[in-house]
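Of the protein chains in this complex, all but one are displayed in their positions.
Moving on, here comes chain A:
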Amino acid sequence: MYPDYLAGYVKQVERTRPKRLELALTGEPVFPPMTAAEREDVLTKYHPDYSKGAKRPVRVGPNKGEEMTTEVAVLMEAHSMIRPKLLELGLREPDYETDLLIIGGGGAGCWAAITAARQGVKSLIATKLRIGDANTMMSEGGMQAAVSRTDSPTRHYLDAMGGGHFENDPALVRVLTEDAPEVVRELENLGVIWDKEPDGSMQVLHGGGTSRKRMVSCRDYIGAVIMRTLMDEVRNHPDLISIREFEPAVELILDENGHCAGAVLYSLDTEQFLIVRAKATIIATGGFGRLHIRGFATTNHYGATGDGLVMAYRAGAKLKFMDSVQYHPTGAVFPEQIAGFLITEKIRGAGGQPLNRFGELFVFPREPRDVESAAIIRECSHDRNNGIDTYVGRTGVWLDSPIIDMIHGEGYIRRQFPGMCRQFSRFGIDITKEPMLIYPSLHYQNGGIAINERCETSIPGLYVAGEASGGVHGRNRLMGNSVLDYNVFGRRAGHYATEYARTAKLGRLSLEHIAEHARALKREGIDTDMISPLILPSYTPEDVKIQQLARLGNIPAMHSMLRSRFTPEERRTRP
């Protein structure tokens, strides 16, 4: 039940529903999809990427002079956590040695380890939180794969390119779409329970920007099902895969020939730095939602702070599309406790409709994400003022979910969206009877570290897979293509890195690139007390933080995470 001040607006939704339902049942688009020109217009005027101060040129590193999202540029221009001089002994006598170091225990990381194990190669997964505490665990709606007869991988290719504004790397998109059917079967062989039709064929649904029904799913828990399957399989190979939890990587290690040779880990328990020597290294650290770009709430897990980008950039790898960020159109706005919580796009795929305060449709429900988000922001902006305000000062529009049961039959929502139902019923809202209040939420790192189809970077021995990589999705990813991404490229990274590790010979280990980064900051006259990678965000209230930071001397690393939340501008305005 909504509080009284919102209940009146719910009535508007109910008032317009019969007409909208009638329209939905015709099978025609319920609102005219935008033309290319209309898309362009709403994006440049309302998408947060285009807002003032959203981007600026980065002053150090391989992309020097190129525009990046401001919050990302700040991280690239921050200090390293380590003092290379004090780690020289460790470089000679590493704490761990392995064939393959996999940084990150999400979907991409686990796939890489499983693939290496199948080829008899040893790997070590170093991960920030527990294995599986990752965006992969949270994905809800589904994965794209051209499995139905009316569809084809090349159609999937065209949809993905269009969604990404034709800027995606064509070779990567080909691999993504062509490997997809195989990945569906591989996952099923590992024990993933797909939603199926009675005859065994895959159940497929639409997602934003898809021209064919192509979204395969596991109710609305695809991430939990896939992640737990992969984790379980990883743990079935203790002889070949070792796991270090709560030991995030903070810098890569190169050898004297400039090849990647492992990483420095940081134990969150003991605050030690640990050296891993590895013949090949895979970055699978996922995205950066916890940077709260432009102050947006986020759908991402606690450890999504873009660490892989920082490490790879310092080691000399190039980044791509770091000027663009994905905002998911439907983040929860009410109740406040779940602000930012992702409401899966599958809801709109199944017929859910976004409506303004008058209960009117104002956008085609299945535009690509950036367009849909921009349209919602426009509806809530001062230009239109058609949003609904909550008492804590958030604004949103409705997502009409009850209409879904009217389209597909009673019980459909409960069956297809148990996770959504549970989240809202915890706060007394029944989404089968009442709409949800939504607003775009920071969701995905469109860009990342540049790779080729073999997941190679420009640094020999360094591989990247999953959300940390850049190029697959151009400047905008379609729903379902990132679950596909970490499955396809996680496997590939495992395969090609294994091949490389078999013959790689390492030279003397070095952290010279860290010292060089420090010199570059000096040369550019960059004054900052930011430390990156960030590792964890801090949600400590400012007054408490200041009391914690009053201590003098060597700030323990745990507090450096808090410290890194202050930007230089903020510091100056503080007592």
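The rule we apply is simple: a residue touches a chain if its C-beta (ideal position, glycine included) is under 8 Å from a C-beta of that chain, and two chains touch if they have at least 3 such contacts; residues count from 1.
Note that contacts and distances are computed from a predicted model.
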Name under which UniProt lists the unshown chain, selected from "Gluconate 2-dehydrogenase subunit 3", "SWIM zinc finger family protein", "4Fe-4S ferredoxin" or "Acid--amine ligase YgiC": "4Fe-4S ferredoxin"
Candidate in contact with the missing chain, chosen from A:Arg15, A:Arg384 or A:Arg426: A:Arg426
Hidden-chain contact residue, picked from the options A:Met1, A:Ile193 or A:Ala518: A:Ile193
Among A:Met143, A:Ala224 or A:Ile431, the residue in touch with the chain that has been omitted: A:Ala224
Which of A:Asn257, A:Gln272, A:Gln337 or A:Asn385 contacts the chain that the document leaves out: A:Gln337
Residue of A:Ser152, A:Asn257, A:Gln272 or A:Asn385 touching the missing chain in the full complex: A:Ser152
Absent-chain interface as seen on chain A, which is shown: 27-29, 35-36, 129-130, 132-134, 137-138, 146-150, 152-155, 157-159, 161-162, 166, 170-171, 174, 178, 181-182, 184-185, 188-194, 196, 199-202, 206, 211-213, 219, 221, 223-225, 228-229, 232-233, 235-236, 238, 246, 268-269, 299, 301-303, 335-338, 341-342, 418-419, 422-423, 426, 536, 538-541, 543-544, 547-548, 558, 561-562
